[in-house]
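Could you have a look at this structure, given as structure tokens, before my questions?
Omission of a single protein chain aside, the complex is shown with its protein chains in their original locations.
Moving on to subunit A:
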Amino acid sequence: MPWQPGEAVPPTAFDPDVTFFTEEERAFVTAAVDRLIPADDYPSASELGVVDFIDHQLAGAYGRGDIYYMKGPFRDGLPTQGYQAQAPALLYRQAIADIRAGLARNDLADFTELEPEEQDRLLMGLSEGEDELEHTDAKTFFDTLWQNTLEGYFGDPVHGGNRDMEAWKMIGFPGARYDYRPWINHGGNPVKLEPVSVGGRMVP
């Protein structure tokens, strides 16, 4: 077999210089993800790098939809037909522009300046598909933003989010460990281990 000793294929590392968002988009996403996962005793989404994670993801293969079927015609689907929007980067761009324009048209403050309760209401409206956007599907945008937020918050820090594995510490997930045999018989007692990342860092 074509095998080489000592080789491994590591993940593509996060690069903070590869970004997609404009300044306004970044401000919008920061405000939004911090309503989705706000700070309490544990950090908020943006504090853990979720915005950086999403920004980086949208600038690459994911944002471009390289491995997705992106041929037209594009049509509004039934709720059971899955993602029918343009590639994720374009989805963010269109949705954020539509939401901001909608607020401005109604003489409301920018999303980033709304009261938290108003921001929540707006996000909830998107999530239920109640609010229509002009250029793309509101619910698809919400679902994508929420999914990406979870990825950035709970994903391995090697991709730019979950800084210092804080989200893993919050829930007690030990990260990228591969051998739990000593704990098979935990008997319902918590297995408390410091998390590790595929990047290899141990947190002291």
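What to note about this one:
Definition applied: a contact is a pair of C-beta atoms (placed from the backbone, for glycine too) under 8 Å apart; a residue touches a chain by one contact, two chains touch by 3 or more; residues count from 1.
Basically, contacts and distances are computed from a predicted model.
Chosen from "Menaquinol:cytochrome c reductase iron-sulfur subunit", "ABC transporter permease", "Anti-sigma F factor" or "Gluconate 2-dehydrogenase alpha chain", the protein name that UniProt gives for the omitted chain reads "Gluconate 2-dehydrogenase alpha chain". Those residues of subunit A that touch the chain absent from the view are 1-5, 7-11, 35-38, 40, 42, 61-62, 65-71, 73, 75, 77-84, 120, 123-124, 127, 146-147, 150-151, 154-156, 158-159, 167-168, 170-181, 183-191, 198, 200.
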